[in-house]
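Below you'll find the structure, written out as structure tokens, and then a few comments.
Omission of a single protein chain aside, the complex is shown with its protein chains in their original locations.
Let's turn to subunit A:
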Amino acid sequence: MNGVWTRPILLKKVNQIRNNDMFKGETIRRMVLSFSSEKGDDLMIKAMKTFFLYPLLTLLQFSGIILAIVLENLSAEKMGVARYLIFKKQQFESTYFTPQLILIYTIILGIGAIICTLLLLTKGKSRGKIIMLLVAVAANIIGIIFIQFSADLMAYHFFIIGMVIVIVVQYVWIMKFFKQESKST
């Protein structure tokens, strides 16, 4: 698919982006305009990642929390949802979210927050790294606060699961970032 067939499509895309008000930023403009160069395909992939893959992954990262918010809202409108959440709450409390496990999760999040803070202080030199680590620290702290103070929510355990997904994916991002950095150095 590279080469002959993708070139017209790429040029069309470049023109579309060039005329779009959304892409007025100088950095983006330069990147977009360089599609016409020989390295166009690579840049296109990079652009695809920037505009589609990363937002999509971010959306997936927060999908658990989005689902929990939807469930929490529906629980006020639909009896079936409310009863399902009460049933799941009871089920979770006796399996994955016993008081002991909740304590362990809180400690783990606390440790995560400390590690990320230390990394931030010692290795947080680039802008990207700082943002990533800050998000991780914030997610851990919010997770702890949430676990301790939001037990009244109908979708409480779904929120915790959502939080865990956010934190785990954030750790993956950080690891990927560090790996890439070590490769380049």
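Going forward, contacts are C-beta pairs under 8 Å (C-beta built on N, C-alpha and C of every residue); 3 or more make two chains touch, one makes a residue touch a chain; residues count from 1.
FYI, contacts and distances are computed from a predicted model.
The protein name that UniProt records for the chain not on display, among "Rhodanese-like domain-containing protein", "Amino acid ABC transporter permease", "Cytochrome bc1 complex cytochrome c subunit" or "Xanthine dehydrogenase small subunit", is "Rhodanese-like domain-containing protein". Contact with the chain not shown here comes from a single listed residue; of A:Tyr84, A:Phe146 or A:Tyr171, that residue is A:Tyr84. Of the residues in subunit A, those that touch the hidden partner chain are 76-77, 79-80, 82-84, 86-88, 90.
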